[in-house]
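For this view, one protein chain was removed and the others were kept in their places.
And now, chain A:
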Amino acid sequence: MTVTTSEPLRQRALRALDTVVDPELDEPITDLGFVRSLDLTGDGRVTVHLRLPTSFCSPNFAYLMASDAKDALTALDGVASVEVLLDDHHDSDLINRGLAADAGYRGTFGHEAEQDLEELRLTFRRKAHIAATDRALGRLLRAAPNTPGQELYGLVLGDLPDGPATRALLRRRAALGLGTDPADFVLVDEDGARVPPDGIPARLRFAHSVRVSIEGNVHFCRGLLRTRYPDEADAASGRTLLPLLTADASAPSSPAPKENAS
């Protein structure tokens, strides 16, 4: 019998979980602290416990993350079986039963499900893309705040500085099936159509609001998770949760856009 040592598999399992993103927050569940534990046996049985900031987090997102985690782990070589369990949620029983039976979204939620969750995913990929546009253009626009729409209209990806914000934008574009070539235009809508010059200021202003909204939700969820599970280290990854910022967070350090590996 071939035995895969648990160390490398553990690393691979963690990397697989790194690819699972909270669609609403646009960050990996591992960074968010949503992976409570990861246990492996010598014969390739994997058990993961997930936890969320509240019992009342949206059940559709909870299901998506749990089923994505199961899919990502099942695809690994050397894995014989995968059990993903969502802890302490109002739909824990329902979701855990559905996951164990590989019942799918409709099989899990029955009459509450009509089709699938692809439109939900798409909605949030679009939000992630527009927020990433704000981050990628932010520095450029702060340096030259009165750049006319006409000039931005001709901006191509190759004009953006190489850095985490640009790379994050490229990933969000790829997830939507938008071009990532240096000659591709930066300012396109979620279907890839160019935003006309006179629509650019409004588009960028809205992009800023989307970014404020998503980043605010991230901080709220991180804070609530820490309040809910104050004594638990992030067992699975050995990383600790971000510290909850206190009243003194007025130093201009706060919502520094966090770049992640999704």
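By our rule, a contact is a pair of C-beta atoms (placed from the backbone, for glycine too) under 8 Å apart; a residue touches a chain by one contact, two chains touch by 3 or more; residues count from 1.
Note that in this section contacts and distances are computed from a predicted model.
**Student:** Among "2-oxoglutarate ferredoxin oxidoreductase subunit beta", "Cytochrome C biogenesis protein", "Amidohydrolase" or "Branched-chain amino acid transport system permease protein", go ahead and choose the protein name stored in UniProt for the chain not displayed.
**Tutor:** In UniProt, the chain excluded from the picture bears the name "Amidohydrolase".
**Student:** Just one of A:Cys57, A:Ala72, A:Leu99 or A:Ala175 touches the chain that is missing; which is it?
**Tutor:** Reading the full complex, the residue touching the unseen chain is A:Cys57.
**Student:** Going by the contact rule already stated, which one of A:Gln11, A:Thr41, A:Gln150 or A:Ser209 would touch the omitted chain in the full complex?
**Tutor:** For the chain that is not drawn, the touching residue is A:Ser209.
**Student:** State which residues belonging to chain A touch the missing partner chain.
**Tutor:** Listed in rising order, the touching residues are 24, 53-60, 90, 109, 111-117, 119-120, 123-124, 127, 205-206, 208-210, 212-213, 215-217, 219-220, 223-224, 226-228, 244-247, 249-250, 252, 254-255.
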